[in-house]
Structure formats: C-alpha cells, structure tokens
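As you look at this complex, bear in mind that one protein chain is not there, while each of the others sits in place.
== chain A ==
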Amino acid sequence: MSTSTIIRFENVTKQYDNDAAVLDNVSFEMERGKFYTLLGPSGCGKTTILRLISGLVEASHGKIYINDKLVNDVPANKRQVNTVFQDYALFPHLNVFENVAFGLRVKKLKNADIQKKVQEALRFVNLEAYENREISEMSGGQRQRVAIARAIVNEPEVLLLDEPLSALDLKLRTEMQYELRELQRRLGITFVFVTHDQEEALAMSDEIFVINKGKIQQRGVPTDIYDEPINRFVADFIGESNIIQGKMLRDFVVQFDGKEFECVDQGFNPNESVEVVIRPEDLEITTKEKGHLKVKVDSQLFRGVHYEICGYDENGNEWIVHSTKKAVVGEEIGLYFEPEAIHVMRLGETEEEFDARLEAYDDQGVENGN
C-alpha cells in the first residue's frame, strides 16, 4: 500500500444475526484528498460501508484500517472521521452556533478557540450571519450547510456524506453538487459520498464505487464507469442503455440482432456469448437505407434537452434513442452508430479479469475509442 492510502478495507463482511450478508467480503483502498462516491440502489450496502468507516457499526469479519492503523476496536467517538447524515441529525435543542460547537465542546476546547473555529467553519459554508438562529428557523439547504460545518469544524481527515442531497429540491441539489466539490478541493481532505443518484456520482467524483448486493461491482473514474461498464447491472444503473445479447465472432467483430458489426473490443474466445451495450445518445437517427438497424418508432417522450424515442426492430428488441431531432410515432427509421459506440461485456466477468483484459489491449497498443 502507498503512503497516500487513508482507508483500507480487507475482506470486510457485515452480517446481522444470521441474515444474508449486507456487505460480502469487500476489499478496497481509498487515497488521501480524493472525492469518492459509493453508488448503488438502496439496500446495496453503501451506507453500511460508511458506518463501518465512522465506527457506528462493527464489522463481522475482516479488517478496517484508517491511516494504516487497525480501527476495528476503536469506537466512533475516537475516530478522526466525521459524518454528514442524510437527515442532517442537527440537535434541535441547540442553536446553529452550539450545533457546530458540539464536537469542540465535548473535546473540552477553550471557549476562545471554539468561538474562532466555529466562526471559521460557518464562514466556510457561507452562514456567518446565522450563528444565533435556531435550527427550526433554517431552511433545508441551510440545515445542510450547518451539518457540513458541524462536521468539518472537527478537522477530520475523512468526511463521510450519507446521501446529503436527497432531501433537497433539484435546483438546490445541483447547486450543492458544485459547492461540495469546491469544498472538497479547498479542504483537501478525503470525501466519501454515498448516493443512489448516478448523475450526482458522475458529476462530482474522482472515483466511483458501484455497489450492488453487498459487493463492489466496479470502481473507476466516472468516464470509465460510464463508457466501459463491466456488467449488465452497472450498464443499466449508470445512465440509460440498450443491452442486447450477442456473440463475439472474433476480435473486432461482434454479431447481434442477426447482423455482424465492426467494434473495438477484443480478447474474447471465438463465438463467445456476450452482452452488447449501446448508449441511447450514441444512436443516430437516419434513413432506413443508411442505418445499421431498422426500427419502428413505438413512443416518444420530450425530455427537455432531447427526445427519448423508444422503438422495436424486426427481431423485437427494444431500442431507446436520445435525439434532439423528433421522430414520428409509427414510422420506420434507421439507426446508425460508430464502431466505438459498441461496448461488449463478457458474462460473469470479475472486476480483476475485466481490468486485466483492458490492460492487455493497451499493452498491445491497440487504439481504444476512449
């Protein structure tokens, strides 16, 4: 492990009584000063990872290291991490100042120091003038900031954020995404952000861990996760996608929908069964003659930035297209796509095998569309 590692999980499992494991033999490392996102559907175990880091739950098996120190037996109040909770968990009997000062007061700091640090933290989240407000007088967005100030005032090395934006309306949420990212850069500490919102994850993170059923499905920078999803779950969960069964005839040639297509994937066995992903925005509407696929338009939704067009080809496969151009429902259209738009997924491939295969391409110097 490198010196920049701050959090390390070694084969961590969390199980309640005899129920199925919430977190199943998970290992990972997180580096200092980066913005990590744990992304997954509800109940996938992402919040459990957060609570294991903060010490609010204990691991059933495995080892958790913070700063290279084994912390399995260190209680939550002795760990150098702080959390921003989903419901903010602000103390209703204390005002804004005292909420932020809580962590400093239990550490028995001098009053003058507390005064200074709290003011600094409130300035950091743009709430200077709100010191004496009651929590009940604050709006949702302001409470969010108080919760952040209350956490960062303790100068943690890691800030954990448990779906902090889910209670805000869309506009405020987008605003807070920018602010959080900016905050992380200014503080220079590690952020671990939990969300089920893939757009949030893609927009904010240095690195995303996609989690499902207690296992990390894939980890990587946002563009990799989006462009090279490892399996059906990831492809489906991150953004919209058309997923179709296919067969890898040989390197660079894949067959699906009864036709052969040129692609940029390799390293498969000849005639291996695969799943093919094409993103809706990579499909281009054209005439029937020019298109690779012929699709009958079934329905169309206006989404603001684009139309979402849904249609079926002659084999009954569903295709979703995002296009700024309108289509006519009931009409047959052609769909065109570049070889780079095709992403081929091996069935049941693990993350290690997937990474190894991708690296193998690069070693051969094959030009990869990304």
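In this text, contacts are C-beta pairs under 8 Å (C-beta built on N, C-alpha and C of every residue); 3 or more make two chains touch, one makes a residue touch a chain; residues count from 1.
What we mean here is this: contacts and distances are computed from a predicted model.
The chain absent from the displayed complex carries the UniProt protein name "ABC transporter permease", chosen from "succinate dehydrogenase", "C-type cytochrome biogenesis protein CcsB", "ABC transporter permease" or "Sarcosine oxidase subunit alpha". Among A:Lys69, A:Lys107, A:Lys288 or A:Lys326, the one in contact with the hidden chain is A:Lys107.
The hidden chain makes contact, of the residues A:Asp87, A:Glu199, A:Glu318 or A:Glu353, with A:Asp87. Residue-wise, the contact with the chain that is not shown comes from A:Leu56, picked out of A:Leu56, A:Val74 or A:Leu187. Within the set A:Glu58, A:Glu134, A:Glu314 or A:Glu353, the residue that contacts the chain not displayed is A:Glu134.
Annotation for chain A: contacts to the undisplayed chain at residues 54-56, 75-78, 81-83, 85-87, 89-95, 102-103, 105-107, 134-137, 150-151, 154.
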